[in-house]
Structures are given as C-alpha cells and as structure tokens.
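Dropping the structure in here first, questions after.
With one protein chain withheld, the remaining protein chains of the complex are depicted in position.
Every chain is named by a letter (A and B) in the order it is written, and numbering of its residues begins at 1.
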Amino acid sequence: MIRGRDVEKRYGRKRVLRGVDIAVPVGGFAVVTGPNGSGKTTLLRLVAGLATPTRGDLLVDADRSRIGYLAHEPLVYRELTAVENLDLFGRLYRIPERRERIGMLLERFSLWDVRNERVSTYSRGMTQRLALCRTVLHAPDLLILDEPYSALDEDGAALLDRELEALAGRQTVVVATHEPARVEALQSERLALA
Amino acid sequence: MMYLADVVALTRKDLRVELRGRDTLPAMLLFVLSTLVVFHFAIPEDAGDNAAYGLLWVAIVFTALLGLARAWVPEQEHGVLDGLVLAPCDRSAIWLGKALATFVFLLAAQVVALPAFVLFFEPLDATAIAGVLLADVGICAVGSLLSAMAAAGRARELLLPLLFLPLAIPLIVGGVGAAVSEEGGRFLLFLLLYDAVFAVLSWASFEYVVTE
Partner (left out) sequence: MGLALVLALIVAPEDADQGISQRIFYIHVPIALTAYFCFGLGALKALLLLWRGDERYDLESYVAIHQGTIFGALTLITGAIWAKASWGVWWTWSSNQLVLFLVLFLFYCAYFMLRFSLEDGPRRARSSAVYALFGVALIPVSFLAIRLAEDFIHPTVFTREGPQMSGSMFATFVVSWGAVTLLAYLLYRVELAGKRLDADLRELREALQ
C-alpha cells in the first residue's frame, strides 16, 4: 500500500526528513515514533498527499478519495455545526446516503446531542472527536493519524481504541504517536524517526 | 456535474460562515459609505463631475480589499484548508467557490454603495453598472487567488494590497471608462478580456498555490 525509499523533504534550507524508507502492506498497522521535530508530521503529510517529496520515491496506492487524514489541527470550520461540517465534507467526498452515515458517526462518537451546536462551543476533546468523524466519514482504505490521542479526553481515547481495533487488518493504518504502548497490540510495523 | 456541485457546496459554506460570523460584510458596507463621505470633503469644488467616478472606483477597490483580506480566514482556523485540499474534488473548485462567495459580498456592498454614490455625487447609467459588474468578476477572481497566496505568509494584511493594486489598475481603467466615456462599450469589452484572461489564469494556478 505504501512504499517509500530514501524519501527526503526539504523546506528551503531546512531538511525536515532525510533518507527515510517506509513499507506498509495493505491492511498493515504502522506506528511512527520519534521525538518532536523528527519529521513525523511531515512524513504523514507526504503519505496523505498534502506535499510531495523533494527527493526519493514515495508510492501510495490510494487516491484522495480513499485516504483519511487526522492532523494536529481538527480541520473543521469553527462557525459551522457538526452536522454542517460533516455535510460539506460528505458532499466533497461523494458519500452515498450522507445523512444516515453522518448521524451514525455522530452517535458513535457521542456527538449526537451537540450536533447542531457550532464547533466554536465545543471542548477540545469534542472537537477532536468531530475531527475523527471527518476522517472516517468516507470509509477510507488508508487511515493516517497524527498523534490522535493528544487532544482526546478519556472517553474519546476509549472510543478511538475501539475504532482502531475494529479497523486493524481491514484497513491500512499509519499512526504517529508519542505513546506507542497504547497501540502496541495492533501494530504490524514500526518506524522510528531520529 | 460534480464539479459544479462542489463549487456550490463550498460557496454556500462561505455564505453560511459569514452569516454566522457577521464581521466582514458589515465592515465593508460601513467602509464604503464612510469612504464616499470622505470623498465629498476631499474633492475640491472645481474638480469636475467626472472626478467622482474615479473616486467611486477607488472606493470599490479598497472595499474589495477589505473583504478579500479576510476571505481565507475561516480556512486558516483549525487548518481547514488542508481538509479541503485533501478532498477528492478539484482544487480549483475551492478557488471558484471562494471567488463566487466574495463576489456575492462585494455585490451586497455595492447594492448599498451605488445608490449612495448616485445620491451624493453623479448618476450612473447602464454601461457604468455593467462596468461595475464585470470589474467585480475580475476583482474576485484575481483577489481570491492573491489572498490565498498572501495568507501563507507573514504580514498578510500588508501584502495583499501590494500584490493586488497593480493588477487592479486595468480594472479601474475599465470601470471608469465605462462610466465616463462616450464609447463605454469598448471599455466593457476590455473588462471582458481582462476577466477572461485572469480568471482562467487564477483558475488554473490555484492548485499550485495550495499544495507543496
């Protein structure tokens, strides 16, 4: 699913990633670790297609409609409600039976009660849960999660654990995290960035 | 067509965000009216009737700049722009949706500004108004792209006017000419040419501005 060789990413003079090799099979669960500034986010952005490598080869066997990306930022509009946000992304991702799927996801992530409130009123944990909804809205084949646990509260974290367990093996997952122990049971490959 | 559906969804989103936030449009309205009043005091008595048209266009351009400067702010909060870029839709649809929404706001400001102008200064004929509409297209097309460019950097409020004004000069010529000249039609055609050239350029190059 993902194959990268000698991947390098430079922003002007700054070399953020150098000489990275990555191989994740279909259905694999890759955990990316490394200290702050080691380029985890950059690598995930490259895999997601938000940036292209300066040097090296990177092949990702999924187009934009099959990729779900959870970033550091929630990537949702503050002034819109949860429903409106998901409806917009639902349209852009051409999801069939949009309304049902949105309702189902909101319920699963315990956001049903606040679905018509603006995101600006949400707590950080709630916003992150909405971001998770957005990420899995279109049932992607490749899930890319950048430190998903960092902004989640306890309930949210438990929800995510359940989600990942359900997905592992069926979808391909790449997770960057500071707490590799949490997903240790599921992981199939490990990539440590210096 | 899916492309159009994407654009409509994006434009509606922008309109909704503005309606909720309610800060850009009222500011534009107030700004354009204040500017017109300032012009009354700024034009000397013997300047001639046509000077007012020039000032109208200055007011329009700077009001547009006000709106354009804030055009991408909703996308910058919470990093939403990345979310849009990730979506399978064409990246140019993001630009088109934003340009259309900006056009609506500019039009809304002008619905107030133009009658005020006629009231305070000089009459406007059909050619003049057509000139305003055509120039609006150019302003929103180019402005939306430049605003996205500037948004990625520091001092974005300072940068946008610098980038925009040289490109706005032909639009001002077109607009004033349409209002003032006897051969207004020529100027309308010119505005059409500008719109065609720069809208296509903006449409085609937006993708490169938002990806790395």
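For this structure, a couple of remarks:
The rule is simple: contacts are C-beta pairs under 8 Å (C-beta built on N, C-alpha and C of every residue); 3 or more make two chains touch, one makes a residue touch a chain.
Remember, predicted model here, so these are calculated numbers, not experimental data.
Only one of B:34, B:50 or B:76 touches the absent chain when the whole complex is considered: B:50. The missing chain lies against subunit B, touching residues 50, 142, 145, 149-150, 152-156, 159, 162-163, 165-167, 169-170, 173-174, 176-177, 180-181, 183, 186-187, 190, 193-194, 197-198, 201, 205, 208-209, 211-212. Touch with the hidden chain on the side of subunit A covers residues 10-15, 51-52, 54.
In this text, only the chains that are shown with their structure count from here on.
Centroids built from CA atoms put subunit B at 36 Å from subunit A. Of all residues in subunit A, only 48-52, 63-65, 67, 69, 71-80, 84, 88-89, 91-94, 118-119, 127, 134 touch subunit B in the complex they form.
Residues 2, 5-6, 9-10, 13, 16-17, 20-21, 74, 77-80, 82-89, 211-212 of subunit B touch subunit A in their complex.
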